[in-house]
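As you look at this complex, bear in mind that one protein chain is not there, while each of the others sits in place.
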Amino acid sequence: MSYSLRELAQRLNAVVVGDPEIEVTDIRSLDEATSGELSFLHNPKYVDQAVESDAGAILVADESLLPGRTLLVTPQPYLAMAQALELFRPVHRPSIGIHPTAVLEEDVDLAAGVSVGPYVIVGAGSKVGKNSVVGAGTVLGRDVRVGEDCWLHPRVVVEDGCRVGHRCILHSGVVIGSDGFGFATVDGVHHKIPQAGIVVIEDDVEIGANSCIDRATLGETRIGHGTKIDNLVQIAHNVVLGKGCLLAAGVGISGSTQIGDHVVFAGHSGTAGHLKIGDRVQVAGVSAAFKDVPADTVVAGVPARPLREWQRANASLFRIDKLRARVKQLEDKLEALCEEE
Amino acid sequence: MSYSLRELAQRLNAVVVGDPEIEVTDIRSLDEATSGELSFLHNPKYVDQAVESDAGAILVADESLLPGRTLLVTPQPYLAMAQALELFRPVHRPSIGIHPTAVLEEDVDLAAGVSVGPYVIVGAGSKVGKNSVVGAGTVLGRDVRVGEDCWLHPRVVVEDGCRVGHRCILHSGVVIGSDGFGFATVDGVHHKIPQAGIVVIEDDVEIGANSCIDRATLGETRIGHGTKIDNLVQIAHNVVLGKGCLLAAGVGISGSTQIGDHVVFAGHSGTAGHLKIGDRVQVAGVSAAFKDVPADTVVAGVPARPLREWQRANASLFRIDKLRARVKQLEDKLEALCEEE
Partner (left out) sequence: MSYSLRELAQRLNAVVVGDPEIEVTDIRSLDEATSGELSFLHNPKYVDQAVESDAGAILVADESLLPGRTLLVTPQPYLAMAQALELFRPVHRPSIGIHPTAVLEEDVDLAAGVSVGPYVIVGAGSKVGKNSVVGAGTVLGRDVRVGEDCWLHPRVVVEDGCRVGHRCILHSGVVIGSDGFGFATVDGVHHKIPQAGIVVIEDDVEIGANSCIDRATLGETRIGHGTKIDNLVQIAHNVVLGKGCLLAAGVGISGSTQIGDHVVFAGHSGTAGHLKIGDRVQVAGVSAAFKDVPADTVVAGVPARPLREWQRANASLFRIDKLRARVKQLEDKLEALCEEE
């Protein structure tokens, strides 16, 4: 595959700086791209690498960063890079059809264009929408719904009654609809609360490898439209996650917590249960909210506090020694003064 | 399915407040239940929701919280809710029998009433007790024991020689008996210590999705009777967990640590290795014990300290600025005093 910069500029909504007839055959990272290849500068941390890169052309937002270079200038170089990747490196999609080893129970409804891999199991009454991929060894329980254009990677589990929207991606090892962690403890014995609810995953959601979304005790655990979840994330029963959220790896959201839209949880952060986290909240890495967080707040620490407050307190912690020295000096001076008198 | 409140009161060990002839057809959450349905009030945080709920009757411990409402009063409304769920929403159990695709190696012993799903693999010499469910795609190694009335969800792995008691629930993706993390490092090379022990899971244990229990180096890793473990929990080799413990999601217990009975680990907490954690200890969320914890202690922080101590220190941290201002004032006053003289 080969594209001229002129062609790429059209497809990627970019402007060529330099010779538009230059042809590139692939997109690679700044340190790997050769003179016949495209690269990209997204994170300003890597400007020096871009300057030294052998790349034949570079996607960039601000042409003044790379004077004298052949560029494709676009306000969103990262998005353009994604589009270029789709051109140069189309993903291999498993071929359409039902592998003969797939076990389909009664009343299963698989739409046209579906790809069902080897050793897949689809429980009674379940439906998979058109053009969806169900990867090898995946298990769908009874009465499961999977929408159109989804991609379930190998070894996913979706338990009974759970619903996955359109264009969702579930990576390997994901478990949707495991029982919530609920017990009524009487005299030290933990009696299981049956988990009779479901999980609803709205459209355009992506869930990373080995992440778990528990089914609700009653009602639904819900993952909002366009929310993206990384690997090894835990979403407990009856959580409601809003639209367009980002949850990095290792995040844990405890039961019944309600999270607004466009909320960001950095790696290994989380919340206690039964909280309300407002729209556009950002929780710093390895931080945990123990109480409600109002909209548009950035919080950090355990328990989480507004970021500034936490940063100041954290810095103070490393200056206590100095404060202690000042107090000692005061004590000495005062003692000297008293003795003097 | 429909029950009168009179009938439910008998079955759930409750007392009717209001008309005992009222019939309810389901149990749902306070905001979802209609006038023909039962609901429950367990967490006082939701009293307002209960007052406004359309539910035809509400399970509650204290009738004074909901004056004028039709109630089922019981000292344990959460337990009664669990029992009501079993009445109204009986769980679908896979049908009894061995799926023809199951691979059973030599000398496998499956008791009466067992349900073995598609693509299950049972290694040589393994036994499954009566009425247990082995979900689709689950792999039992050689010489594994699974007791009676267990439920192994799809895609569980129990490695060679490990033993699971009666009435245990293992959720999807659970791995029992993976190798412990043990190396003898000589001149920078990490030589693997073979992990020759097993895992023993006592009766009435539940283990959440994608959690891992490592086999012992020698001897056993043991999970005590009635202990409940949430999703994505790590139990290292040679850990001994007591009876009736609760481990929330994301908890990690390092190697050879011994944990007493009725210990609670909140979300994302854990311990270092080779420790003793006493009976009834509670470890707060995102906290980690780096040394032994005596019985009946609540600890928090990293490293964990008694809760009160940690709370006071944490509060202090956010008042250091104020303390610094007082020291500055003292310095100024003292300087003024000295100059005066």
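For reference, chains read A and B in written order, and residue numbers begin at 1 within each chain.
Here is the rule we use: contacts are C-beta pairs under 8 Å (C-beta built on N, C-alpha and C of every residue); 3 or more make two chains touch, one makes a residue touch a chain.
All values derive from a computational prediction rather than experimental measurement.
Participant: Which one, B:V15, B:I96 or B:L218, makes contact with the chain that was left out?
Facilitator: If we include the chain that is not displayed, B:L218 is the one touching it.
Participant: From the list A:T34, A:T101 or A:T185, pick the residue that touches the absent chain.
Facilitator: Considering the complete complex, A:T101 is the one touching the chain left out.
Participant: Specify the residue from the set B:Y3, B:F40, B:F88 or B:Y119 that touches the hidden chain.
Facilitator: Per the contact definition at the top, the residue touching the missing chain is B:Y119.
Participant: Of B:L232, B:I259 or B:A300, which sits in contact with the chain we cannot see?
Facilitator: Checking each option in B:L232, B:I259 or B:A300, the one touching the absent chain turns out to be B:L232.
Participant: Considering the entire assembly, which residues of chain A contact the chain that has been omitted?
Facilitator: Touching the chain left out of view, chain A contributes residues 27-29, 32, 43, 45, 76, 78-79, 81-82, 85-86, 89, 91-92, 99, 101, 117-119, 135-137, 153-155, 169, 171-173, 206, 208-210, 226, 228, 230-232, 244, 246, 248-250, 262, 267-268, 285-286, 314, 317-318, 320-321, 323-324, 327, 330-331, 334, 337-338.
Participant: Across the whole complex, list the residues on chain B that are touched by the chain not included here.
Facilitator: Against the left-out chain, chain B lists 103, 119, 121, 137, 139, 141-142, 155, 157, 159-160, 173, 175, 178-179, 181, 183-184, 186, 188-194, 196, 210, 212, 214, 217-219, 232, 234, 236, 250, 252, 254, 268, 270, 272, 274, 286, 288, 290, 302-303, 305, 309, 312-313, 316-317, 320, 323, 326-327, 330, 333-334, 337.
As a working rule, only the chains that are shown with their structure count from here on.
Participant: Distance between chain A and chain B based on Cα centroids, please, to the nearest Å.
Facilitator: 25
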